[in-house]
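Structure, as structure tokens:
Only a single protein chain was left out; the remaining protein chains are all shown in position.
Going in written order, the chains are labelled A, B and C, and every chain counts its residues from 1.
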Amino acid sequence: MAAAKTDAVEQNPNAGARGDADPSEIGRLIVQCSDQPGIVSTVSGVLAQFGANIVSLDQHSTDPSGGRFFQRTEFHLAHLSARRAELESVLEARVGEPYEAEWSLASPARRKRVAIMVSKTDHCLLELLWRQRRGELPIDIVMVISNHSTLADDVRAFGIPFVHIAVDSSDKTAAERAQLELLRGNVDLVVLARYMQIISENFLERVGAPVINIHHSFLPAFVGAGPYQKARDRGVKMIGATAHYVTADLDEGPIIEQDVVRVDHGHSAQELQRRGADVERRVLARAVEWHCDDRVLRHDNLTVVFD
Amino acid sequence: MAAAKTDAVEQNPNAGARGDADPSEIGRLIVQCSDQPGIVSTVSGVLAQFGANIVSLDQHSTDPSGGRFFQRTEFHLAHLSARRAELESVLEARVGEPYEAEWSLASPARRKRVAIMVSKTDHCLLELLWRQRRGELPIDIVMVISNHSTLADDVRAFGIPFVHIAVDSSDKTAAERAQLELLRGNVDLVVLARYMQIISENFLERVGAPVINIHHSFLPAFVGAGPYQKARDRGVKMIGATAHYVTADLDEGPIIEQDVVRVDHGHSAQELQRRGADVERRVLARAVEWHCDDRVLRHDNLTVVFD
Amino acid sequence: MAAAKTDAVEQNPNAGARGDADPSEIGRLIVQCSDQPGIVSTVSGVLAQFGANIVSLDQHSTDPSGGRFFQRTEFHLAHLSARRAELESVLEARVGEPYEAEWSLASPARRKRVAIMVSKTDHCLLELLWRQRRGELPIDIVMVISNHSTLADDVRAFGIPFVHIAVDSSDKTAAERAQLELLRGNVDLVVLARYMQIISENFLERVGAPVINIHHSFLPAFVGAGPYQKARDRGVKMIGATAHYVTADLDEGPIIEQDVVRVDHGHSAQELQRRGADVERRVLARAVEWHCDDRVLRHDNLTVVFD
Partner (left out) sequence: MAAAKTDAVEQNPNAGARGDADPSEIGRLIVQCSDQPGIVSTVSGVLAQFGANIVSLDQHSTDPSGGRFFQRTEFHLAHLSARRAELESVLEARVGEPYEAEWSLASPARRKRVAIMVSKTDHCLLELLWRQRRGELPIDIVMVISNHSTLADDVRAFGIPFVHIAVDSSDKTAAERAQLELLRGNVDLVVLARYMQIISENFLERVGAPVINIHHSFLPAFVGAGPYQKARDRGVKMIGATAHYVTADLDEGPIIEQDVVRVDHGHSAQELQRRGADVERRVLARAVEWHCDDRVLRHDNLTVVFD
């Protein structure tokens, strides 16, 4: 006699994983401004005035005197869609203007549209596709773009468009133009899931959406190519991966998430690569989930992550 | 040429670790009640009315509709001591009564007075003494009580009173009476740092302070005595430790913190005990720190930890 | 400019991950006996006499005086297939008989044939299918058996036979008979990848292969059904998963691997289930890999894992 008996939750593993509320009645208010007395009270006062019920509230201040203030408030408000314009107008008048705050109002009912860019390595791509299919990622994956055709069948098996755009390594202009035509205005996020090409500053300026990359090392250690071989040569006892926003400075953008795994002298560079791959997929999946749940706020070259 | 060059922070390693504000102007407001719309707004409104600046705010709701609401707000308020009575009166009128909320107002300027009870094993005791001396624990250790005299010299070397109260295993009444005489009214917290005696329900009712215990297993696995041998016999691949509030049910009180460490077939029960000891001291130190920073809220047999 | 430049290893991520040697010339000798002086010398002497080169050697003794001795030796020997019978005969004469040792000789060239049994939940199943396809698991998955037809398409997309055998919960005899007809003599390992049915002692006796189960808790905590709800109710701060060999005692078989992940008061039972699922797939994949690499030796109710 062995194995566990039937589990009630087995029937419907993902039902209600994020609560039973109608997503269209859930709002997420993100506020960022100089820290000033009264800001929390003002924001929660506006929500109370509309009869919203705060579901979760996270806030951070780099320094209560003169620092930067960050807040994420998730609330339930009946008929949010209908009352949204009115709420936004009051928020601008009472929060945006007086506090000179950057703010935005999102809702889980409006899922982020995500494009994935990839080369030949499949583990990060598949992790995102699988999690999305299992209902674990609150996103719509609207296309996969690759500089190789290797992964076309894998992607299309998920019913997701796969577009092959070859990259001429001596001149990437044409390829980037083709990529931008597909992406601009169509996506809320671009994920580089082991896309092994340098991206130009021009691309970043024009794409109109944040870009998240997975780097296969624990940054800032082992920047650039071949990090597993470098890790092996240096004899480190842990290897890691880093998910970060892509900026004009290679491997220098704001870090969203990192993790590591122990290794030892018995592991070849290729074994490091294999173990590292498990960390990469885990770290990238978390970063994408947090970003798409509006949990990641950027400031200078740093992130505030309300996980 | 080796080792790192002089580090600026080296000069004064603990200065300002908790910010530069005068601790007497920092307040910590803990609120617990049924979740109702407007509670966050009301609390922050009261603080704003007094001109307080919110330093950090954590909240949790077991269910936004009809669940339990928990909030910890740390704020800066000039002349807090002088205005405390007035603030408390307004809080009771606007939060306590209308929301039927349990609330309390603490301040880091009023450090918790802690008694430690211990038998012969020193690692958990010493961890607390050392951290306290290094300024890492926001507490005053006012006495150590033991049923053995083994550790008297170690404790007194820290300038802390050590009291030996022998325990007659056939009748603990006299010992507990002597312990209660020392503790009642004198301490805010009792920590059992590997105190190897069952504590009576009568003691818990009379001591007038919460009691935290460190259990040397990852509860609820391996309750009772000899957990390392049990772990060895079962062949688990990780061992752990659990810090929990002590209740009348042995090893069943609300868990504050847990952690684990990997072990393998090569480790004897005594090697497990040795490795486990490192986890125990870490877990207990965290639990005591969080409790004394007013970060642990109890509800039924659970804790909400705002770490 | 962002993302990493082309990585040399990118071209062929799994090539040589386990070394460049011809797998048919790699042998793995597993020895288990009472610990006696000279056993290491005898085993390595036999291998040296054949001109084998030891690639890795792990050994463990529960007690050098009168304990149990375990050894795993991986070696390279040219023309191993041709010389295998001769080597086995010498091993039996010089190791098996004089030391009363249990021993076996495996080779990575002879991959383990694995059957997976599953109900409706897909994460553990897919983890094994994906890793196998990526060349990360040294196994052949020869069939998937399920008591539901839910996952048929997913499995067949990998080119692997899917067999639906309905289970009558009032009498499982017929279902087990049908399962045994498929399994007996055809597989080296059965993996229960969230198969939510009790397995009879009769099945275990007849199946002729070890059976590995993934239990969705950190055993021995939360045995039986519904471990995530139990974990939530107890308020533990970490949840885990356990891969173990299935024996006649439910949830009591020898543990191969365990791991945990931190959780907190903010996580519902369903969120625990979601986070736990990531631990389950990781733990099960490791256990299957180690078993199929002949790294797991059983003794009484314990395992020795040479990872």
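To be clear about the criterion, contacts are C-beta pairs under 8 Å (C-beta built on N, C-alpha and C of every residue); 3 or more make two chains touch, one makes a residue touch a chain.
None of these values were measured; they are calculated from a predicted model.
Considering the intact complex, the chain excluded from display touches A, B, C.
The hidden chain makes contact, of the residues B:Thr42, B:Ser146, B:Gln179 or B:Asn213, with B:Asn213. Among A:Asp188, A:Glu257 or A:Asp293, only A:Glu257 touches the chain left out of the display. Of B:Ser24, B:Ser65 or B:Thr247, it is B:Thr247 that touches the chain left out of the display.
In the full complex, subunit B touches the omitted chain through residues 1-11, 13-17, 19, 56, 119-123, 126, 130, 134, 136, 157, 192, 194-201, 204, 211, 213, 215-216, 224-229, 246-251, 253, 266, 268-271, 273-274, 277-278, 282.
Looking at subunit C, the residues touching the absent chain are 21, 35, 37-38, 40-42, 44-45, 47-48, 51-61, 64-65, 76. Take subunit A: the residues that touch the chain left off the picture are 60, 218-222, 234-238, 240, 254-260, 264-266, 301-305.
Note that only the chains that are shown with their structure count from here on.
Ranked by number of C-beta pairs in contact, the top chain pair is A-C. When the CA atoms of subunit A are superposed on subunit B, the rotation angle comes to 180 degrees, reported as a multiple of 5. Ranked by distance of CA centroids from subunit B, the top chain is C. In this structure subunit A contacts its sequence twin subunit C using mostly the same residue numbers, the overlap exceeding half.
Closest chain to the protein centre (all Cα atoms averaged), using per-chain Cα means: A. Counting partner chains per residue, subunit B shows two or more touched chains at residues 60.
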